[in-house]
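Removed from the display is one protein chain of the complex; every other protein chain stays in position.
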Amino acid sequence: MSSDTRVPSAEPGSEPGTTEVDAYHGLELYRRMLLIRRFEERVYLVYLQGEIPGTLHQYQGQEAVAVGVCDVLRRTDWITSTHRPHGHALAKGVDLRAAMAELYGKATGCCGGKGGSMHLGDPSVGMLPAIAIVGGGNTVVTGLGLAFRLMHTDQVAVCFFGEGASNEGAFHEGLNFAAVQHLPIVFACENNLYGASTPFHLTSLVPDVAARAAAYGVRGEIVDGMDVLAVREAAGRAVADARAGAGPILLELKTYRFAGHSRGDVRGYRSREEEALWKGRDPIVRIRERLALTLAEDVLDATDAGVEAALDDAIEFARQSPLPRAEDALTDAYATVISREPTP
Amino acid sequence: MSSDTRVPSAEPGSEPGTTEVDAYHGLELYRRMLLIRRFEERVYLVYLQGEIPGTLHQYQGQEAVAVGVCDVLRRTDWITSTHRPHGHALAKGVDLRAAMAELYGKATGCCGGKGGSMHLGDPSVGMLPAIAIVGGGNTVVTGLGLAFRLMHTDQVAVCFFGEGASNEGAFHEGLNFAAVQHLPIVFACENNLYGASTPFHLTSLVPDVAARAAAYGVRGEIVDGMDVLAVREAAGRAVADARAGAGPILLELKTYRFAGHSRGDVRGYRSREEEALWKGRDPIVRIRERLALTLAEDVLDATDAGVEAALDDAIEFARQSPLPRAEDALTDAYATVISREPTP
Amino acid sequence: MTPGTPPAKGGRRLNIAEALREAIAEEMRHDEKVFLIGEDVGVPGGFGGAFGVYLGLTEEFGHERIIDTPISEKAIAGAAVGAALMGMRPIPDLQYSDFLFECMDELVNQAAKMRYMSNGRLSVPMVLRCPVGTANRGAQHGQCPESYFVHVPGLKVVCVSDAYHAKGLLKSAVRDDDPVIFFEHKLLYGSKGREQAGGMDLTAYVPEEEYLFPIGRAVVKREGTSVTVVATHMSLYRSLAAAEELARDGIECEVIDPLTLLPLDEETIFASVRKTGRLVIAHEDTLTGGWGGELAARVAEECLFSLEAPIRRVASHDVPLPVAPVMEQTVVPSVARIKAAIQSCCGG
Partner (left out) sequence: MTPGTPPAKGGRRLNIAEALREAIAEEMRHDEKVFLIGEDVGVPGGFGGAFGVYLGLTEEFGHERIIDTPISEKAIAGAAVGAALMGMRPIPDLQYSDFLFECMDELVNQAAKMRYMSNGRLSVPMVLRCPVGTANRGAQHGQCPESYFVHVPGLKVVCVSDAYHAKGLLKSAVRDDDPVIFFEHKLLYGSKGREQAGGMDLTAYVPEEEYLFPIGRAVVKREGTSVTVVATHMSLYRSLAAAEELARDGIECEVIDPLTLLPLDEETIFASVRKTGRLVIAHEDTLTGGWGGELAARVAEECLFSLEAPIRRVASHDVPLPVAPVMEQTVVPSVARIKAAIQSCCGG
């Protein structure tokens, strides 16, 4: 890490002028990762208390991926996400309160309570409603890239997906189409070893999703997804290439989800040893240790406290927010309504 | 070619004891290829005369593939086919009269007039009704392989498909699933350079479909699809491996369709030079020339005459055959009919 | 036990998840051609399917017959079609019905048409099990897409609402030579306890002895003379609740569970409509183009002059599913909406 003193980027969307990251920038990466981690942990607690309806797919352990990738994106770049979108949303800049309120099913949620945990998104920061169909984003993202090309902008789209999704037909059609059209897209595969309960080796004879890129004439690259600086560096190159017109790239980010697949998963399909091994690579611990070499402990502690305060605020905001009106359920299926609306 | 004097195999289903082919066997390969070629040419003529309803996707130029592959299959092995199934059907042993009558939409057709040109098939010789959805066979064939494994038979399934189909999600899901399950399947991709009017290089950055096999941990092999002996040799190894439990294989047979995509295609999307180049590799001309080195000319001429006579007979059979009854349209949607049948 | 006999009171009670598990185990023992295939169905230490229906089955049947797949719905459905064509009897699993849209080609163009295209020489005996229904998971994890499949000639469509019929119908479906799409409602499995279904008792009498319940037969869940109510899944229970409330006002509902939507048991339903002269249909699938429309159309054709009131349909409103409970409950048919429809039908 350099001791460069450039002003840290205060929010996602900062252009990566260099692959180097100074201490203040590193602190910001740490803060965002911690925000995601603590968001997930606190959400789980309020979920258990019955405050959040439905189900949750959580992101603990994978924070370096979302934060590292989104750090090299502009606000005008777009991402697609999955059933496990909390980390992506916070990393791309979805308002914390609005994300929390959405989980609570409140009118102030980023989707007005219509989306919920699996469909977090916010067009104003460049995030589609997350797509909870595995592989669903892999075809839709090509349209984003196509639009950018047709509109002659230099925007880039990032498609987040899991290694499990790489077995869907959508992975194949999306990547191939993006390749032949040279679209400005980064396919960011988070290989956390499992799709629900199923280990990847039961569903693919090739251990690396990146190896599949060759089938499309696309560059595939394996990245340590537990190291935010490594992710940021690789994503920075990938995004810059895509932006420059070099076509799509497939990044495979080797990572691990510390929690179960969804709430209530007791993780009987994997060993505690394996979990401990990956816990030992906790990306947040790693960056904190590195930061501690150059930053005073109380700077870090203050950051931690700031995260906690922001979460206190967001949870309180969500709790206090009004419920949607029942009749709001019946709007927004169409932009132009021609027929009579049904009555509740 | 050896001068071995083993009895030639009279019909598809002969076990390939060796990769060598004697003159009589070679003659039989020639006869089958010629049968397909002349079938297509004569069908086209009667089609133009209005004797055949609907449309036609013809197989001229690709005969070495169907004949070479099916020659190493047993009658109890199965194939899946495509919108271009005439060659596969005749090579796998569908009765010539029944195939012709099916094109005529007659009750004596191999599908009773219900299938037509795009759905030729006959369970008694191991051919499913051809699937005219591009890539459709690529997932269904996995079930054949799975059934063989579950029933502990040593049957093999072959999935014929075009290079265009290799861009469908079905290609990806089917091949990957077959790979992880080690299913006894040969995926036989006929790369004839075009999918309808679209050249493959517009739709894939990798020129060889075989190169995609690596993405699934599967062996991919490129074969000269204009040389029936080369096809037979490669298919023989592939089928033997699959039968022995080595899992699926992807063969890419480089070939060319001499005719348009379907009847009425004036082939404006490709050059006459390219066509001439491939015409120069006509697989039937090639094997006839090789056979002429060891067999007397009149043996070959007699074979030609035999093919013509068989086609005369088949066309006459189809012409004379009765139409299906109108009400036959309403049966066979279900094996067990519970509700009242609609009345015509 | 005579096929079709309705469940008696008392005796051994199972929930739907248990009844389905028992049906699968019995059929796997009975016919070695039966096998399971899907995502997360048999992983050691795993979920036993998204709703735990398969828990314990790999211990008895092994991984050869309980096949874990990649996340590849086209391959799952395609493999089932292909294996069925070879004479096997696969039971593919689709975790959530919402994922059916990933393998429509295999179902609509292949499973449903292969028999016909082969002129009746092949058949496709498979049972695709799909959980449906709203449970606070939003637009892509709560749909009830039964009606799409009611529109596919060549398929059969079953919806089960209690353990007795779930078991008997699943066994019949496995033995049926046609492809069956088998819809189960998430809130009715019973594997997650009763609170999810609003405190309902999610068990039913399931005899120890083997029995089948035939495809294509509806059951009258409650007799009545004022109005016929046809409903499936959660809407059935909501209709029964509405019926109890309305009985106090002297409206006696005849509540019918069609169980099979394709082919529909017209005989039972028409007989009831001819008796009551009134029809209300309730389902959680969306209104426009829903199967309720098909039923209404048939009644309007066959029993028009028996009708004393317009046919009313109560269905999910024509919108995607929102996740916030207050909106979600607005979209799906409630007891109140069903009750209001019945009242209006009865001139209330």
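Labels for the chains are A, B and C, by order of writing; each one numbers its residues from 1.
Note that a contact is a pair of C-beta atoms (placed from the backbone, for glycine too) under 8 Å apart; a residue touches a chain by one contact, two chains touch by 3 or more.
Since this is a predicted model, take the numbers as computed values, not measurements.
J.: May I ask you to name the displayed chains that the omitted chain touches in the full complex?
T.: Every shown chain touched by the left-out chain: A, B, C.
J.: Which of C:A25, C:L55 or C:L307 touches the chain that is not shown?
T.: Result: among the candidates, C:L307 touches the missing chain.
J.: Sort through A:P129, A:P184 or A:G225 and give me the one touching the missing partner chain.
T.: Checking the options A:P129, A:P184 or A:G225, the one contacting the hidden chain is A:P129.
J.: So which of C:Q140, C:S239, C:S272 or C:T330 would be touching the chain we can't see?
T.: C:Q140
J.: Which positions on chain C touch the chain that was left off?
T.: So the residues of chain C touching the missing chain come out as 98, 101-102, 104-105, 107-109, 112-113, 116-117, 138-140, 147-148, 150-154, 262, 286, 288-294, 296-302, 304-305, 307, 309-313, 317-320, 322.
J.: Going by the touch rule given at the top, which residues of chain A touch the chain that is not shown?
T.: 78, 110-115, 119, 121, 123, 128-129, 131, 133, 136, 138-148, 150-151, 169-170, 173-174, 176-177, 180-181, 331-336, 338-339
J.: Contacts of chain B with the missing chain: which residues?
T.: 53-55, 105-106, 109, 113-119, 131-136, 164-165, 167-169, 195-199, 202-204, 265, 267-270, 323-330, 332-333, 342, 344
In the analysis below, only the chains that are shown with their structure count from here on.
J.: Where the centre means the average of the CA atoms, what chain is farthest from chain A?
T.: Farthest by centroid: B.
J.: Going by C-alpha centres, which chain is most central here?
T.: C
J.: Roughly how far is chain A from chain B, centre to centre by C-alpha average, rounded to an integer in Å?
T.: 47
J.: Chain B: which residues touch two or more other chains?
T.: 169-170, 173, 176, 180
J.: Can you tell me which residues of chain C touch two or more of the remaining chains?
T.: Residues 69-70, 72, 74 of chain C touch two or more partner chains.
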